[in-house]
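A protein chain is absent from this complex, but the other protein chains hold their places.
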Amino acid sequence: MNLAEQIRNKAKELLESKTVECVIGYERATDGLTARPLFVYEPEEVGKLIFDQTCTHNLVKYLLNRRDKATAIVVKPCDSRAINLLLNEKQIQREKVLIIGVVCPGIVETSWNQTSEKLPARCQLCRQHTPVVYDFLVGETPPTEPAVPKPYADIVEMEAKSVAERQSFWAEHFSRCIRCYACRQVCPGCYCSECFVGQLDPLWVGIRIAPSENQVWNAIRAFHLAGRCIGCHECERVCPVNIPLMLLNQKLEKEVGELFNFQAGLSAEALPPFATFQKGEKLGIGE
Amino acid sequence: MTQFISKRNLLSWLKRLTEEHILIAPTRVAELTLFQKVNRVEEIIFDFNNTALSPKECLFPTTETLFNVEKKDGQVELTPVTIDQKTVIFGLRPCDARGIALMDSPFLKEPADALYQQHRDKITLVGLACLTACPECFCTSMGSAPDDPSNLDILLTEAEDGYIVQIITEKGKALLPEELLSTTQAPPPAPPSPKAVPTEGLVQRTQQVFDTPYWDRLADRCIHCNLCAYVCPTCYCFDIRDYTDKGKTERVRSWESCQSLGFTRQAGNIEPRNTKGARLRQRFAHKLLYFPEEFGALGCVGCGRCVRVCPVNIDIREIITDIQKLGAKVEA
Partner (left out) sequence: MKPENPFLPYLATLQNVTDLTYDVKLFTLEFNDPAVRKSFDYKVGQFVFLSVFGIGESPFTFVSVPYKTGLEHAIRRVGTVSSALHELEPGAIVGVRGPFGNCFPLEEYKGKNIFIIGGGIGMAPLRPIITTVVDHREDYGDLVIINGARTPKDLVFAPEFDTWAKSPGTRLELTVDRGDENWKGRVALVPSVVSELKLSPQNAIAITCGPPIMIHFTLIELKKLGFTPNQIVTTLERKMKCGLGKCARCNVGLKYVCQDGPVFTLEQVSELIEEF
């Protein structure tokens, strides 16, 4: 039985037994090639569910719209880390979520009406082919996780550039930002009921779409995700003007890893560094 | 016998334009095709389907100062912004030209938006006909066509070694020097046939399905990312805010979208439109019901950008087909 069939059977079982109200998974998009999120409420509709290498989306954010409703969700390993993040930050209840974890073969690069055979960088560098949290596992766990040659290669390359080079690199990219906030909307880590950009007093950013404001928006979002970004790359995928957002997020992921030996979402219990203060912890100031 | 301009003459004309006009044309940047201000004509690309963002930002910029405020010795002085520079938008598709014409309706209706009016008066539109249609284009269902000259000042159609030229308005005639033109006997290439989307009676159908659970279901997967509104040639919602920097205040307007959370939030934390379904419905109701009721045309030009860009495949063509089916059921 392939992955899709296993998911359909499980979804049908969960809906028929009324264990959940809804199963969030994937279906085929209108281009006939790529995938899109699917919400299944009736057991008769599970036939629409698919799972293949075009299933790029991280569906975990939808759990935040269904906090008090029993929901099943299909997750890849990277997505599953987002579930741990939300559990860690007490945004969802474990008992309300039924996690259908998929042993992921890697996603191929897709865009509207286009698929490929190519795995994006994040899949090539992936160290977790089995979800880190799940209730039901679909697919066979590989015997060993692959070793990853040269993690953060592109970050190291950026770090080698001079300040002036980096400034000009980012100035050019941010000049195209139209502040659609698609990056924020798709990110499971961005769930504040009032984002700092909506605040009037103090006015951190405001509505003006101009290079310096764009820089503040993107930089601060990256800081708010430091130690929290689980690396699904959805922000970069949805950006309409191709800003390489993951360079920022992964830079901070690398820093947090080096400073605190911590990676977001690997366990639901691990304390996130920027949300935790231990008694006796050194502040590193004036000592 | 039709008018013709060689590729060489075209480039030389565009170069000449940059001397007195801001020239905005499709360019390639970060693996995208975008309308940008062009200083060297070598930056212009001619081989593309359509740009990622529509040219509406030439008339309705992402951010625009409405006026400046200066406070001095207890006095206040307001200085409105004026637009002085002439602009040529080169390479827009007929669907986008129709998009501009549709945007004229809300912006120029009484009282006319002074800034939009100024932009509009100073802009000349030189279009490029489409030789191929993308799978997601449906301009012919929305009142336009791949070779539609309406709403343009000049329309160019690619032919061998150059372009067939249609001069449509006096403005276009004044812009393109006759000595650059020659003639050709070659017939214009047959325009492509974009797929059709059923729009007959759509306005009434949209009203019929307004109060059904269809919108809540559709909105399940919507992440309210605003991309559909921002890439759309006819979306025009905006926000207005004041900014003070070093004692000078500006009143600024920026693009906004009815999809964003808090769009209708009032002081006192009242939020009239606060469900995902109602928010998503507003976009389609505005385009397919309110806009045509007010201005006589559907608020969509069939450019397909929203279809290409939506991260969760909320496809307006699918929605229109669904509305037609559901509306017929509701009526029965």
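First chain written, first letter: the chains are A and B, and each begins at residue 1.
Simple rule for what comes next: contacts are C-beta pairs under 8 Å (C-beta built on N, C-alpha and C of every residue); 3 or more make two chains touch, one makes a residue touch a chain.
None of the values given here were measured: they were computed from a predicted structure.
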- Which listed residue, B:M1, B:A190, B:A267 or B:A332, touches the chain dropped from view? B:A267
- Message: With the missing chain put back, one of B:L11, B:A30 or B:V69 would touch it. Which one?
- Response: B:V69
- Message: Considering the complete complex, identify which of B:L11, B:L32 or B:A114 is in touch with the unshown chain.
- Response: B:A114
- Query: Which residues does subunit B use to touch the chain missing from this display?
  - Reply: 66-67, 69, 71, 74-76, 78, 80, 106-107, 109, 111-115, 207, 210, 236-244, 249, 251, 253, 256, 258, 263-268, 270, 272-273, 278, 282, 285-286, 289-290, 293-294
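The rule is short, and it goes like this: only the chains that are shown with their structure count from here on.
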- What whole-Å value do you get for the distance between subunit A and subunit B if each is reduced to the mean of its CA atoms? 32
- Counting only contacts in the complex, subunit B reaches subunit A at residues 29-32, 34, 52-53, 62-63, 135-136, 217, 220-221, 223-227, 230-231, 239, 241, 243, 252, 254-257, 260, 262, 276, 307-309, 311-313, 315, 317-318
- Query: What does subunit A use to touch subunit B in their complex?
  - Reply: 29-31, 34, 36-39, 57, 61-62, 65, 112-113, 173, 176, 178-182, 185-186, 198, 203, 206-210, 234, 237-238, 240-243
